[in-house]
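Every protein chain of the complex appears in place save one, which is left out.
First chain written, first letter: the chains are A, B and C, and each begins at residue 1.
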Amino acid sequence: MRLLALLAVLGCASPDASRTATLVVATSAEPSSLLPMFVTETQGRAVSEQLFDRLSEIGPGLNTVGDAGFAPRLAERWEWSADSLRIAFHLDPRARWHDGQPVRAIDVQRALQLVKDSRTTAPQASDFGAIDSISVTDSLTATAWFSRRSPQQFYLAGYLLFPVPAHAIAGIAPDSLRTSAFARAPIGSGPFTLVSWLPQDRIELRAVADHYRGAPTLGRVVWQYASEASVSVRRLFAGEADFMETLSPPDVAELAKYPEVRAVGYPSFDYTLLAFNARDPVRHTQPHPLFGDRALRRALTMAVDRQQLARALFDSLGAPGLGPFVRAQAFADTTIPAIPFDVVAARATLDSLGWRLGANDSIRTRGGKRLAWSTLVPASSKNRQKAALILQAAFKAVGAEMTIEGLDFAGFLARQDARRFDAAIVGWRPNAGAVSLPQTWGRAGLRPGGNNLASYASDTFDAAVDSGVNALSPVEQRRLLRRAFETIIADAPAIWLYEPRNVAGAHRRVAVPALRPDAWWADLSRWTVAARLPRDTVTR
Amino acid sequence: MTTPFFEVRALSVSATSATLVAPVDFAIAPGRSLALVGPSGAGKSTIARAILDLLPRGLTRRGSVWLDGVAIHDGSGPWRARRIGALFQDPTTALDPLMRIGAQIAEVVRAGGERDHRRAARIAIDALAELGIDAPDARARQYPHELSGGQRQRAALARALVLRPALLIADEPTSALDVTTQAQFLAALDRRRGTDGLAVLLVSHDLAVVAAHAEEVLVLAQGAVVERGRTTDVLRSPQHAITRALCALHAPSAPRAPHHPSDGAPIIATQRLTKHFPVAAGWRTTHTALHAVDDVTLSVHPGEVLAIVGESGCGKSTFARLLPRLLEPTAGAIHSGARDVRALNGPALRRWRASTQLLLQESAASLDPMRTLDDAIREGLRLHAADAPHTHDARVRAAADAVGLGRALLDRPPAQCSMGERQRAALARALVVDPDVLILDEPTASLDAVAADHLLAQLAAIQCARTLTLIVITHDLGIVRRLATQIAVMYLGRVVEHGPAAEVLATPAHPYTRALLDAVPGAAGVPIAGDVPSPLAPPSGCVFHPRCTRPDRNDDCTRRIPPLLDIAPARRAACWRAAPALPETLA
Amino acid sequence: MGRAAVVRLLHALGVIAVVVTLTFALARLLPGDPFASIADHPSVDAAWRARLRTTYGFDEPLLAQFVRWCGAVLRGDLGYSFSAQRPVRELLAHALPWTLLLSSVALTVGGVLGIALGSGQAVRRGGWADRLTGSTTLVLASIPDVVVATAVLVLFGQRLRWFPIGGATGLDGGGAGDVARHLVLPAATLALLVAVTLARFHRAAMVRGADADYLLAARASGLSRWRIFWRHALPNAIAPTLTVIGVLLPILLTGTIFVEKVFAWPGMGSVLANAVLARDYHVVTAVALLSTTAVVVASAAIDALLAWLDPRTRAR
Partner (left out) sequence: MTARLRRDPAFVLAAAILGAWVAVALLAPQLAPYPSDLQLDLTRLRESAPSAAHWFGTDGVSRDVLSRLLVGARVTLLMGAIAVGTSLGLGVLWGSAAALSPLWLDRLLMRTIDACLAFPRLVLLLSVAAAFGQLPPIPLAVVLGATGWFGTARLVRAELRALAERSWVVAARALGAPEPRILRRHVLPALVGPLAVAASLALAAVVPLEAGLTFLGFGVRAPAASWGSLLAEAADRPDALWWMVLFPALALVSVVASATVVGDRLRRHFDLGDRA
């Protein structure tokens, strides 16, 4: 019976039928905010970017240099000044806020002011340093003024900045914007508008029928939350949810048993690494007693069979890490030689470094000190826990003892921020562009509060990255960055463990287009659903 | 009569492995009473429960029970409560504590077929009234805990009799009651026998009760009938050893005369000894006091046996604990010779306690369950004896011998000994440190008649042999007769009469003493009415005045507290009417 | 009576004050801060997290924070939850009704079931039904809650699809029937856990009271088995069982953590679990305040109920 109904559903997913449909997204984390300027995590972006439109959308190649590939959104067109220090954005006159007010240049200006105001505590405030100000040329023209030329100029103003409804937030002080009721129930300009947000339960969005880009093909989108990831998976399997952003490899295997559900693969922007702290966890000015030593880091890297690790964790759904970037990034280079897996060489190197194995010992010692350290792992991540176990066994095989210290996420972050660890298994999600590289691996990120967790410091790397980031052509950037990556991979400040291939789960009634690695939801308003379930009763 | 109205034929009870009651036959005619007597464990209660088909799980009965010529097999028939009523031992647990008295009786009425709730309630109140309970309407609305023990047991009787059964099975109905309430209760029961022709099967260990209230008796021992016959015949010439032992306890014996003239220095003397317990009360009046012991002045001379007599709640046990200072007096003094006992502390106090040994009421339970009897007896020696530990073995054995405790028992923990054996071990423990004074609080309360008899004989012998001073706390006048040379009668925390045992028993001066004597089963007197008032709010004036039956009582009695005054040489009483030579100054 | 009530109230307030102070101190001694949940990904700038701390006063001395928090609570403001992005009061207002619904249904069903099972066992004690029920309840009570809950969810939600998986309402707003459908699995699981514990205690209480003389007297008075059970045996054995329910209450309030988590029930248990993990101090402290108050109030209510049930302790 159920199967017949299912067969009837398949193949008749037309945009018209879809307009009454409800798409249910199962996920395990609620947004930290619905205002894009405050959102840092993907789950939150997925929702807030349905509510808010940008000035322009990035192209499928995820190129962040210049404006190549960017498509109009709120800005129907833009023009550069001759000296490239100004970009004038011409807003689409049809664009409306959800309360019916037109989107105007002042909304763009206000957005920048708020983001740059430190009282607002927007996380990307520092990124916007390159934009001097935005001026209102006329009500539909906003001009961004830049202090210096950079390849990411347009990306910053046209993509990262979200206009806000200046009229709706006029009465809210910047320091209470984050905690204001507006942040929970905002007025946006995107294809969907907020119906309700029930904490720990769900967020319901409804299509904006008279959206300037045309009505969405979905009637409504509901994010259903469950702090246990397994509940989300079960909802998907039971047909209660239509989409889930990432499935774990075992869930992908399990999915075969449920004919209504299919797996949808797409490239990922995440990579996971074992970061070695180059500085002493207590006295930060001192080198780390073990990991200050490049040769030791290289030896330990040689002890790990990353190919097997990735297979053990993901089967075919993941690949060994390459370096401080992911394959989906435009400048990624898969041909850079990695440190090979070679247990014999690892042992020989350790021997040569003076770490000797006594006759009856299983752990190497040098001058009475054991080759032992502790590694931080967030206990909430099963993959990283498993990876830690496999690493532990691999290091043991060469006579090194790694203890695993599992921490809940908040505790993990606190220790990570304070650099109080020997080693840590860190998940990283870079931006599409290369802008953040100096912050995460260069000396710029060494300051307290910086993101250079491994305290990696290399002049060669810094110089190469700096010129790479500022290269004005993608080809030049790729060439310069290759030099930086060769350096850092050889220095082994971390073991680049794996890069999973994302697998989403979707109900067969959903026609899922190609998903973007950095934002699967980018085209959500154009998805179609064969509406046949009781929940597909949206009336407009 | 060819078919008796109630008959038990070859009734036996067995567990899976053993026979608990050998086949027994008996019959009861209307209006008659048959008693089952015997030491504890003889199977008396088992027979009673077997008749009612209320045996505990695992026990099976054989034989038959005939009522009006029809055999009754089990509890499914409508004969319970309608034809056979039942009453069990403990009035504190016989009634459901969560339900009003009236409702508990009325539910039996309704189980008996009455449909109308209001009429059932009426019948319940009538049943209470019929048993001489005053203010039955109010009582019916009360809960069991609001009633005194005697009232509760009468309410339970009302419940058992409300459907007017022809037979009542009463299992030790008075053993938890004081003498005066026991007398009230038995009188009520006898009235129903006379008026309704109620037949009674009385289970009791107390031959005095049986003698006065049963025509026929069956003596049981270890589940078998060892003697049966008319009560008077059996008591006059008991054949079986058990019967003889049972009789001995209550054989009328002459009270003992004082061994020594009581003119030397008293070994313990109390002056105006008082103990009040604070009781938390309402919001504004923070505390009221429970007057446990009030203004007691008593002295005991070496070699005397002082019996302190009174009903429960009269302060006897509190007084007993004040003497070795296990409780601190609120006021008053205790002296021993020239020593001020209240000033003692530390080792001196502990030596005083050793020399004034108290045997607690539940002394069978006063042995540490984790230690052997030997250990218990030896403890006193470890604490107080100056001599070398190797001599202790001999002293422990001597003490055990003195109380008749088999040496084989010494290595056992209390749980493996009988009550009587434990009681004797406790006695040995008290005696082994050679005390000057031994205070016994209800020494036979937890013992059956045979064991009690045994213990009393031993006590008397020891007292004579060692010229020990004894203070015996009891409510049982039988014990008083056998042991005491002096008697102090307490009522509501006060001593109301004090004097040589023989004289007090022969010519009681205080109306309460007389009431106690009248309440002894078989005594001719009319039992006094009412209950002991609450010690939280003692009556004004003479505390006894609400129950006093003296025709010459007057306003003085209700207004002023009578002091304990000499009424004859060596005799004192606290009664305005009993004091013949009242000094003018006090009047 | 009046004095006892006042003493009792002061005592209860003292308990609550102690608990809240302890909770506040405890929550702040943990490493990490409420912004961990906002800064969900480690790649987010750590300097920005430090700025947040300063902006929202989380770098003040502990005592100053406590004083500020206490003042706010007295004004009825429980603070702001950074993990749930809304005022704590609003968060709790969403969560509390769901927990009350879940735990009251579970307690009622579980209580009745437990008492029925325990009574049934006591009446048939020693028989095969008693043994079977006894071992079943023993085994069920020994399995960790998580396993029971997950097994129930997988079987009835995922495999059989009799009931929805998780949540408290369906997508179209609910109505009583919809809530009931969502309630069945978590409530049944929790009720089962309550019932197996209660059954064991209640059976013991009934067996302990089974030899009471008044029951013997009631049987000897020709009362029916039902009447004896309902009017005498059960009321007399219920007091210890009610006491156990009082002991179960704090466990029930937080024991719902596992059940709520597994069934994605949007109640206090979920709030609490998330808040502890997110170091959301204001939420943890507010939940502690609320649950302690609830426990204190409930145990006072149970005491009052016990007193009312038992005329011996009833106020004169």
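We adopt the following convention: contacts are C-beta pairs under 8 Å (C-beta built on N, C-alpha and C of every residue); 3 or more make two chains touch, one makes a residue touch a chain.
Computed from a predicted structure; not experimentally measured.
The hidden chain, counted over the whole complex, makes contact with A, B, C.
Of the listed residues C:67, C:93 or C:139, the one in contact with the hidden chain in the full complex is C:139.
Only one of B:369, B:551 or B:569 touches the chain withheld from this view, namely B:369.
For the chain left out of this panel, the touching residue among A:96, A:311 or A:479 is A:311.
With the whole complex as reference, residues 11, 14-15, 18-19, 22-23, 26-27, 29-32, 138-139, 141-147, 150-151, 154, 158-159, 200-201, 204-205, 208, 240, 243-244, 250-251, 253-255, 257-258, 272-273, 276-277, 279, 284, 287-288, 291-292, 295-296, 299 of subunit C touch the missing chain.
Contact residues of subunit B toward the unshown chain are 324, 326, 349-354, 357-358, 360, 362-363, 365-371, 379-380, 383-384, 413, 415, 426, 429-430, 433. Although one chain is not displayed, subunit A still touches it through residues 228-230, 250, 254, 308-309, 311-312, 379-380, 382, 385-386, 388-390, 392-393, 403-408, 410-411, 415.
Methods note: only the chains that are shown with their structure count from here on.
Rounded to whole angstrom units, the spacing between the C-alpha centres of subunit A and subunit C is 38. In whole angstrom, the spacing between the mean C-alpha positions of subunit A and subunit B is 87. Mean C-alpha positions place subunit B and subunit C at a centre distance of 50 Å. For subunit B, the set of residues that touch two or more other chains is empty. Touching two or more other chains at once is no residue of subunit A. The residues of subunit A lying in touch with subunit C in their complex are 22, 24, 29-33, 38, 40-41, 43-44, 118-119, 121, 123, 125-126, 175, 179, 183-184, 198-202, 204, 222, 224-228, 230-231, 234-235, 237-238, 240, 380, 408-417, 426-430, 436, 439-440, 447-451, 453, 534-535, 537.
On subunit C, the positions that touch subunit B within their shared complex are 1-4, 6, 126, 211-214, 216-224, 227, 231-232, 235-236, 309-312.
Residues of subunit C touching subunit A in their complex: 30-33, 36-52, 55, 80, 82, 84-87, 90-91, 94-95, 150, 153-154, 157-158, 161, 164-172, 261-264, 266, 270-271, 273-274, 277-279.
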